[in-house]
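Shown here: the complex without one of its protein chains, the others still in place.
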Amino acid sequence: MEVKPKSACESCAHFNEAGLKKLGVNTTAYDHVIALAGNPNTGKSTVFNALTGLRQHTGNWPGKTVTRAEGGFEYNKEKYKLVDLPGTYSLLSTSEDEEVARNFILFGRPTVTVIVVDASRLERNLNLVLQILEITDRAVLCLNLMDEAKRNKIEIDTRSLARDLGIPVVPTSARFNEGIPELIQTISEVASGAIVCRPHRIKNIPKNIENAVEELSEEIKKEYPDIPNSRWIAFRLLEGDQHIIELLKSGEFEEYIS
Amino acid sequence: MKQKNIDNIIALSNDLRWQIGDEFHDNLAEGIYADAAEIVKGAVHKENGNKRLRLDAKIDKIVTSKVWGFPLMFLILAFVLWLTIIGANYPSAMLAELLLNTVHPALKSFASSVGMPWWLDGFLIDGVYLAVAWVIAVMLPPMAIFFPLFTLLEDFGYLPRIAFNLDHLFKLSGAHGKQALTMSMGFGCNAAGVVATRIIDSPRERLIAIITNNFSLCNGRWPTQILIATIFIGAVVPSSMSGIASLGAVIGVAVLGICFMFLTSWALSKTVLKGEVSTFNLELPPYRPPRFWKTIYTSIIDRTLIVLWRAIVFAAPAGAVIWLISNIHIGDLSIAAWMIDSFDGFAFLFGLNGVILVAYIVAIPANEIVIPTILMLTVLVTGISGGEGAGVMFELESASATGDILRAGGWTLLTAVNLMLFSLLHNPCSTTIYTIYKETKSTKWTVIASILPVIMGFVVTFLVAQIWRLFL
């Protein structure tokens, strides 16, 4: 297990204030693409603004960002392009928002996917987190709205959470810029490969489905030995996702994953 | 070889799907939540169980209570509208003074000092500049007040509660509770209202909200309603009552708009939209104190300026067209006069006149310039004194002077009433039409949303005109 679950203080020391430059909408010649995903209204746009210095509209209203917004920042001489995806509850259905988010995480090849969750509603948010972890193995959990969680008297053991999920967990209160430095530091470490994730895989599915997924996933791996998310592709094929089937048939799938 | 393997994979997936049966999605969703529950059990400790914050729950009890829920809602809406209308007066007057009475003459004298030919000066300054200046003066102040207020309410988390309270009414007409909000937004600007329908995540209800948004009287039309009501409706009652009568008439028109909205929503959901997918869910987010200045800043940038920019882009060519049709002559009549002449008979059927129809045709881009165009055209065709010259839109300081010109143009109480109705029920402005197209990406729905209200407008004004003439 190479994951280093970090508490806030561990990483404070690492954060290099002077190395941070907010680039606003300037996203030319970037080194890494960072996707921001999460349920609606968890503070994605607030995190996005905190990182880029932009002023994306944020609203206390589920479902605001409909198209994706882009911005950038520079940290320790590396340039990061940040993409704020529409908020969704899940990636299993067919709504337009989900399509945008799902396709970006699957095919936009983000170096790191930052999953922003509401600390007071972790269980509901994990639904999306676990789905994303089936797709990508480079992710950071941004445990946002920690101030609200504290007010609600909710305590979260971030170490155990990081262990169970297999990805680094950073508690933040984006609105008050708390935890943002740690988030940046962690993103850079995952991007550079200093932290290697071992993402959680969905377990509680009935035997017959699990078997079907395994069988299909083996076949997919034979064809595409390098893809990290053969299980997710299997899920989608079993669901009958026409988009994926088309991509496989037309051979475009290969371009996306190579 | 490769292709064959891929076909095999797809065939295998089809086989497996057959074996698993219909339950796949349910099982997967349940499985993921079961995993989530396990993880949370180990990592999260909640002292209060799953209860919501005490303060949140208290506010919610009040804003959704049988006694306080509705009065509170109307009070807040009334306050927002009042602040918008009253508050916008001063900056609007200042902008008008600056852009229309100071900059415009200055530009004119500058043009003549550099010896610009009259047609270029007229086309650019009287046509394009004036239309743009008008739109800015009328539109900017109310929007710069309305949108930030609305956004503050949104950021606090109150808006979803309005949708919650009103959903039942909207359900009766086949619509979504959130339409209450897109509609209110439409009172500010229909284009912004159409964009706001993104919060409705059910395809059928979203289309309904888009198509019916135009029935919310937008702020480009409020001034028309108020002016005409003051001149004509206020005049038929004793002068002590005239204020109340004209106010009542304007509110009546707005309420009529709401009735049409419900009616059209119902009809649409039962006919053309019957087959669209319909789902419902409404999340009530926790209350969060808004960040005042940031909200003001983003709402002005995000909503006000974007909408204003679109309006300007559309208004500029309209100004040019208005100037051109008033100044290009065929025979000894200008194109405008020809059009007015040929529309007069047709317009008579609807209790309107040619001037009004021509004004609505050339002023599709922005409702703000309808009244100045009507005044200009009336002066143009009646040949009475007043105004600033052919193709130069103008407004008068006093309502009574405006009334004199309109009466001289043959206006009666019927014309006024039908103008008010037609101003409520006609096609959306071109900014809104463009926005509808961008949001729906469908020509069909854009056409329906544009044509439907005009048809209703003609039907309603026609009926009113005939019945009026029969009985009065």
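Order as written gives the chain letters A and B; numbering starts at 1 within each chain.
Here is the rule we use: a residue touches a chain if its C-beta (ideal position, glycine included) is under 8 Å from a C-beta of that chain, and two chains touch if they have at least 3 such contacts.
Throughout what follows, contacts and distances are computed from a predicted model.
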item: Name of the absent chain as recorded in UniProt (options "Thiolase family protein", "sn-glycerol-3-phosphate transport system permease protein UgpE", "Ferrous iron transporter FeoA-like domain-containing protein" or "tRNA N6-adenosine threonylcarbamoyltransferase"); value: "Ferrous iron transporter FeoA-like domain-containing protein"
item: Contacting the left-out chain in the complete assembly, out of A:76, A:93, A:160 or A:192; value: A:93
item: From B:4, B:66 or B:444, residue that would touch the chain that is not displayed; value: B:66
item: Those residues of chain A which, in the complete complex, touch the missing chain; value: 89-90, 92-95, 120-121, 123-124, 127, 239-240, 242, 245
item: Residue numbers in chain B that touch the chain omitted from display; value: 14, 17-18, 21-22, 25-26, 29-30, 33-34, 37, 50, 52, 60-61, 64-66, 69-70, 164-169, 171, 177, 204, 271, 274-284, 345, 348-349, 462-463, 465-467, 469-470
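Please note the rule applied: only the chains that are shown with their structure count from here on.
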item: Centre distance in Å when chain A and chain B are each reduced to the mean of their C-alpha atoms; value: 38
item: In the complex with chain B, residue positions of chain A that touch it; value: 40-41, 55-64, 66, 90, 92, 95, 97, 120, 122-124, 126-127, 129-131, 148, 151-158, 160-161, 164-165, 175, 200, 202-206, 208-209, 212, 215-216, 219-220, 222-223, 234-235, 237-240, 245, 248-249, 251
item: Chain B residues touching chain A - in the complex, by the definition given at the top; value: 2-3, 5-10, 12-13, 16-17, 19-20, 24-25, 27-40, 42-48, 53, 151, 154-157, 159-160, 198-199, 201, 283, 285-288, 290-291, 294, 297-299, 301-302
